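Pasting in a structure now, in structure tokens, and then I'll have a few things to ask.
Some chains omitted; the rest stay in position.
Labels run A and B following the written order; every chain starts at residue 1.
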Amino acid sequence: MSSLLANFEYSTLGFKDIIVKLDGAVATITINRAKERNTFGAAFIKEIVEAFDLLDKDDRVRVVIFTAEPNAPAFCSGANLPEGDEGWSGLFDSEAEKEGSHAHRDLGGVVAIAIFRCRKITISAINGHVVGAGATALQLPFDFRLIWEGAKIAFPFVRRGITPEACSSYLLPKLIGNSTSLALFLTGETYSPTHHFLRPLYFSVHPNRTDVLPAALKLANNLAENTSQPAIASTKALVWKAKDTIEEQHILDSLVFRGLAGNQDGTEGIKAFKERRKVRFQDTLGDLRWELRPWWTEVETRHRKAKL
Amino acid sequence: MSSLLANFEYSTLGFKDIIVKLDGAVATITINRAKERNTFGAAFIKEIVEAFDLLDKDDRVRVVIFTAEPNAPAFCSGANLPEGDEGWSGLFDSEAEKEGSHAHRDLGGVVAIAIFRCRKITISAINGHVVGAGATALQLPFDFRLIWEGAKIAFPFVRRGITPEACSSYLLPKLIGNSTSLALFLTGETYSPTHHFLRPLYFSVHPNRTDVLPAALKLANNLAENTSQPAIASTKALVWKAKDTIEEQHILDSLVFRGLAGNQDGTEGIKAFKERRKVRFQDTLGDLRWELRPWWTEVETRHRKAKL
């Protein structure tokens, strides 16, 4: 266990828009903006990105749950639109605007990429309505989506004169295919999670708002106890960063398998199986060896003059 | 509104195999070949391509519905096969044949690409059976497919010694995935729209043949009144012409979003939302600005000696 974060306490971060709690290997992030319908604002985004960056690196963490108060008016109703007549420009960064409109970086996408890059298991426990950035950034980059049956889901962008953001035009088609993704994006209508367009997006659908987080915790604890951290990280990458041909994937998955099989977790996994007992996995991403080096290039997304 | 087609009347085109009508922002194309089971012939194809090319450029048009007579023997039963023993060669173009067999261009694909490239909302209102090119070119390149519950659907190519055409081997897997696409293509059998292989392909399934067009018109009018033309065109492109990585898509969707947000429709979209009133979108593709320039290359598909 080599993590610099071994004794880190998330409460010291002084977050205001989210609450991060770590209970064993399961972290829970709860949105703390019920009065503002849990909307996206600049501080909210900064805190989510920072939280996922840290949770990704914290070797204690195996699963991250993202949720909201079950009695909030919405799980997330999208961007926190500025009052008055200024339109969308309230969402633009002044420094980027000085560089030029090409320097704009959609904040939903910044959040989506932070979640997407987190190498731990990520679960969105959607216990309320999701609209706009709530339906994109706070649903699609997660590994699992558990949802309340009564949730209203909408991607209303074309009805607002804009386009689906937060990399949703990349993620949704890969998650469920182009046919139903286009139906959702081009109508911009409100749908239920049990609608056949959306059902494959959800791991499970729950009758009451208060059922969603307990179900997420049950899944999280099961996976935290029984899965290997490097195996999870590698599996996510093999799926999302797959090669173009089956032969290249064969060479790649052989390399990853050979590396993991020789690690402690690989040895423990087969031993526990033979001894018909529960596993005790100990390898962490902080112990990274060659076999987990990224085989893809992480494209730099910041605009030229962005502050580091 | 800069369109050269502002006062164009489609009836002046003298089409014979299709009827094009424009009612407000909704164009309806009806196949006019019921006696020939609405089969594909050279004139039919030429007219469809010309219609979609014009409707794409006509700023008045927001939605294009494609349909057939509800009492026709079929919505489209495929290619209009020549009588006699000449086999498929009746479908070959003499000029291309002189250049060589590599110069052959499948006519179903020519139609599919014309529909696929149309930047407006496209709806196929399938109120009858579809077979062969009817099931490929006249279904798959559309944004929405509404269908009669009793329709028989078949991709019988391998049972005729040939392969799925009209770019269907590109479109169907992206729409619904390889597992069910291969089941449809390799059996070549007849299926119902409610079969689990096909259900995700359809926006809605209707009990009677006469129900399909009214449902399509209702959807079309809703979308024509409530969606932005540049937002629709950009959303379609973001999905179909997505980048290879999430980071590149983030840079791209930020650019598109920033452009649209600053347009009239973006401003109107947020204003109407705040004022809780209906939108009045006015931007058209004829007003195209930099942010809608294609970020992909449109490959030239004509054979070398094709007439321009």
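We take it that contacts are C-beta pairs under 8 Å (C-beta built on N, C-alpha and C of every residue); 3 or more make two chains touch, one makes a residue touch a chain.
Keep in mind the model is a prediction, meaning the values are calculated, not measured.
Could you tell me how many identical protein chains the full complex contains, when just 2 are shown?
In total, this homomeric complex is built from 3 copies.
Operating definition for what follows: only the chains that are shown with their structure count from here on.
What's the rotation, in steps of 5°, that superposes chain A's Cα atoms on chain B?
120
What is the distance, in whole Å, between the centres of chain A and chain B, each centre taken as the mean of its C-alpha atoms?
34
Under the stated contact criterion, what part of chain B meets chain A in this complex?
Listed in rising order, the residues are 121, 143-144, 174-177, 199-201, 203, 219, 222-223, 226-228, 230-232, 234-236, 238-240, 242-243, 245-251, 253-271, 273-274, 279, 281, 283.
Which of the residues in chain A come into contact with chain B in the complex?
Residue positions touching the partner: 81, 85, 87-89, 91-92, 101-102, 104-106, 109-110, 112-113, 116, 157-171, 173, 177-183, 185-188, 196-197, 296-301.
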